[in-house]
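Of the protein chains in this complex, one is absent; all others appear in place.
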Amino acid sequence: MEQDNHLQADPLIRMKGITKRFPGVLANDSVDFSVGEGEIHALVGENGAGKTTLMKILYGIYSKDSGRIYFEDELVNIEDPKAASELGIGMVHQHFMLVPPLSVVDNITLGSEIANRGILDREEGKKRIKELANDIGFDIDPEATVADLSVGVRQRIEILKVLFREAEVLILDEPTAVLTPQEVESLYNILNNLQEQGKTIIFITHKLNEVMDLADRVTVMRDGKEVGTKEIQKTSKNELANMMVGREVLLRVEKEKAERGEELIRAKNLTVTNDKGVNIVEDISFSIREGEVFGVAGVQGNGQTELIEALTGIDDFSSGTVEVNGSNITDADGQELREEGIGHIPEDRLDRGMITEFTVTENFVLGYHTFERYSSRLFLKLKEMDRHAEEAVEEFDIKTPSVKTLGESLSGGNQQKLIVARELSQQPKLLVAAQPTRGIDVGAIEFVHERLMKERARGKGLLLVSSELDEIMSLSDRIAVMYEGEFTAVFDSDETTKEELGVYMTGSQRQDTEEVRRKALGKVSLTE
Amino acid sequence: MDWLTNIFAISTLLATIRMAVPISLAALGGLFSESTGVINIALEGIILMGAFAGTIVTNTTGSPLLGLIMAVVAGIGMALIHAIASVTFKANHIISGVALNLFATGVTFFLALVLTGGSQISVESSLPKFLGLSPVIYVTVAIFFFSGFFLYKTKLGLRLRATGEHMAAVDSVGISVTKMRYLGVLVSGALAGLGGGYLAIEQANFFTKGMSAGRGFIGLASMIFGKWTPWGAAGAASLFGFSQALQFRISIPFIPDEFLQMLPYLITIAVLVGAVGRATPPAEDGNHFLKEG
Partner (left out) sequence: MNSERRRELLFNLLLNGAAPLIAILIAFAIGGLVITFLGTNPFAFFSKMLDLNFGSMRGVSQMIYRATPYFFTAMALSFAFKAGLFNIGAEGQMFIGGLALAWVGFTFTWLPFPILFVLCLVAGFLGGALWGAIPGYLKVKRGAHEVITTIMMNFIAVAMVQYIVQNHFMDPDWGIPHTPSVAKGAYAPSLSAIIPWFPQGTRANIMFLVAIILAGLTLVLLQRTKLGYEIRATGLNPSSAEYAGINISSRTVMTMAISGGFAGMATANFVLGPGSHYFLKSEYGGIGFSGIAVGLLGRNNPLGVILAAVLFGFLENGALGVQLYFPNVPRQIVEIMQAIILITLVIVLELARKFLKRLQKRG
């Protein structure tokens, strides 16, 4: 553990040995964290690293299983947000705690209303809010309805809400995740102004640029543990990136030589636009051949999910074309894609990949239940389904009492194996695998990796999306880095390093757009 | 063209007002409950309970005022069961409401038989009229003015409305979601109970089994058509009261009574599908508050 303890002899907040367990997940594993008065402290880490959990414990939303919190060197018990509020701690949530149909003034004062015998004094409230806003450098219309305001303005309202309660410590959870670049700029100003006023600020992020721009110190978390705290002047983005994604290399995957065969899929100029008109995926092209693994690296939330969901027929592309074996499948639905031989291991096991109240057998045919081998026109072929499921349970070593057991009784790793088994048993030509080893134990990870490599050796194509750099590095033949909806770099996997990928993943560097496109489409020279 | 002059007769206007009172009180009750996100389809049963309790107490004490008070108390009692089931025990709001409606239908009929041997009980006295109308009508108007003020201008009103839109936000600033919801539901019981008491004591002058006759649901329809605002609800309740007045008083050529009966429900569906302007229910309608961690 690397610690620059001498810097903060007398921190404002000290969290010692914080442990928090959710069913099946150790979200915080004996975490130490401290913040000095008046500093801007960044808390970084990948999704699921435990940052938000730690902060929700500090703000009293979650109760910790063990550990201690000291405020101004006094042991405190923060059992609910009210207690945190009384200590002067306020939190700006990632999902805003605002009531959309109510006005700005009502939202900010809610719970701490200015009232005269129960009758609201909105004029006084508006005055105070305007003053608070001016103090930190912006203007706001307190009478506006929150539902009509942009995300950036809503965030300011959240900040005002915290300040209105006279907070001295502000926790911001991924404050820039939803903002435009201009809004980010003005958020920086606001936070700097707050610091000048002597406020202490903790902000959660996974964008390293922001950390470098804004923070005085930074704490990195990984897999529920704290991996180090650094002073900004004494660290670099590359070092932080390594600390964030550098999961210990626990395994080496046997990567046999695979013959690259025919082109399986060719995607051109794919764009996904969300309902607010923003391009979440922008102008992405790639091609994958038989026996090839095309990895997409990137910090989560850079458009990978949207790309995959559109590609697998759950959502639609707003433009672009996808061809498989020469036929256009851009608008095909999930059913048609499966018939084309495209399998999909979804990134969210429980929300997409399976139905926990279904039996192992029923989950085993999910998405393939209309296939001739599992159903006739009306009826399911239950015996066939059971037989195939039993074979898969055997082959993929899924630990379950029987195929009639409900999916919810399986451990996470076995649930994931079940999904992998389902997709691979159907002999897809191309497999789209998103975060195929998230949240499962080492043994299961190893197993899944081996199986994926076996498919590659058999000449199958694989599109692998993962935020685990080790996984991407050891499985892929080519690697694209996805940043803010675009491919910003493409490498052959034996020509790059984790460190280099880390740099591109944080968006601080990018390759020439044409070169990226050419390499992603698998063309060696410009003339091909 | 008799029917045409009848429609615009003063007596039709008065009948409309009388018909609108229980509907509008139920609508306002539904509004209070749903402003905290608790759906209350027990309004129908609450009206019935109020009507029954009001009748019995008026006849035993000789005081219609005590009868009306008892109607309110009975309404609160029913609402309390709804709150316990749907807020504390997180039962499905609709199921709890259905159960209470079945309960009210059974219990009022049962008690009427036990107490009087018949399913209809006449009310022996009612409040003295004021300018030809029941004082409850004026009270109802006052309640609407007060509710408009309470919901939009007071601290508690703000908290109630916030609860129905975003429970987590309300909880995050230290307000008890449970308390707000109980308050909303109990007020709805009091209002619908008063509506029931008025129906039996002041309007019909008798209690009979099943006399709520859909008024709770028309109240719900008024609330939706009125887009979850007190004045919208009052307007919708008046319209539906007018259509009821027409059904009972005038036979209009080409328009069957049954069409007037359907009207509130047809309009509600039209509103829900967005054919007559969109109305959005409180975001937390029907949800349960589950604390994290």
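Which chain is which? They are A and B, in the order written, and residues in each are numbered from 1.
The working rule: a residue touches a chain if its C-beta (ideal position, glycine included) is under 8 Å from a C-beta of that chain, and two chains touch if they have at least 3 such contacts.
Predicted model only: the values in this text are computed from it and were never measured.
Seen in the complete assembly, the chain not on display touches A, B.
Residues 39, 41, 81, 85, 89-92, 94-96, 98-103, 105-107, 109-110, 113-114, 214, 217, 220-221, 224, 256, 258-259, 261-262, 264-266, 268-269, 272-274, 281, 286 are the ones on subunit B that touch the missing chain. Within the entire complex, the positions of subunit A that touch the omitted partner chain are 23, 312-314, 333-336, 338, 344, 346, 351-358, 362, 366-367, 369-370, 375, 378-380, 382, 399-401, 405-406, 409.
Heads up, the rule we're going with is that only the chains that are shown with their structure count from here on.
In whole angstrom, the spacing between the mean C-alpha positions of subunit A and subunit B is 48.
Against subunit A, in their complex, subunit B makes its touches with residues 153-156, 158-159, 161-162, 165-166, 168-175, 283, 292-293. For subunit A in complex with subunit B, the residues that touch the partner chain are 56, 61-63, 80-82, 85, 93, 97-102, 106, 110-113, 115, 118-120, 161.
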